[in-house]
Every structure is written in C-alpha cells, then in structure tokens.
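Here it is, the structure in full.
The other protein chains are all here in position, but one chain of the complex has been omitted.
== chain A ==
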Amino acid sequence: MSEATPKIRIMKGAAPDLSAATYQIFDETHTMGNALRWMIMKNPKVQFCGYSVPHPSENLIQLRIQMFDGLSSLNALLEALDNLDGVCESVEERYLVSLREGRYERWEEKS
C-alpha cells in the first residue's frame, strides 16, 4: 500500500464507503482524464464526475466521483475503465475493417 509512487491514491476526505471520493492519478493527463470522466458520467448511478489538472508542473490529475445510493465510486471507475477498453477495441476493429475493404483514395505525396 505504501509504495514509493502509487499510480492511484484516494485523497483525504473521501466518504468511508467511497460513495464520494477524489482520486489522484499520477502520470496521467487530459488524455485519460477527459475520456474517463466522460465514460464515468455515462453511468446512471453516478451523481457527479469531474477531473482537473491541479498544476501544470505536477504530473497528475484529480478525478472526483460522487455516487447515488452510497454505491462505491471505485467500482464505477473500474467499470468505466472496462467500457473504455471496449470502445478502443471497437474503434480499432472498425478501422482495420475499413482499411481491408480498401474503398479509399490512394495518392502520391511529394516529400
């Protein structure tokens, strides 16, 4: 639990049942922050979700999740990560299908 640099840390002030918590995620940026925020907000059991980059010289984001009915925000986070992986998988699959079909214009670019 007390590793030198954890990837995720729950900040002080979280509800004991984690129905409301702010997660500090290290070495992540808007890239994951915004995508994750969007996917968490797609969960109807989530009351609120938002993220911030507290300071540009600190390499971390803070993700706040509040749940309805005392549910665990950590489970919502895990669920969102799985769904996000599904999104990536589908996009890649469709892209490769389109590439294989070859219905695109080929052109020569001088460099």
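Following the convention adopted for this analysis, a residue touches a chain if its C-beta (ideal position, glycine included) is under 8 Å from a C-beta of that chain, and two chains touch if they have at least 3 such contacts; residues count from 1.
One rule holds for everything that comes next: contacts and distances are computed from a predicted model.
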Hidden subunit of the complex - UniProt protein name among "Exportin-4", "DNA repair protein RAD51 homolog 3", "Ubiquitin-conjugating enzyme E2 27" or "DNA-directed RNA polymerases I and III subunit RPAC1": "DNA-directed RNA polymerases I and III subunit RPAC1"
For the chain that got dropped from the picture, name the residues of chain A it touches. 1, 6-8, 10, 18, 25, 28-32, 34-39, 41-44, 46, 74-75, 77-78, 81-92, 94-99, 103-109, 111
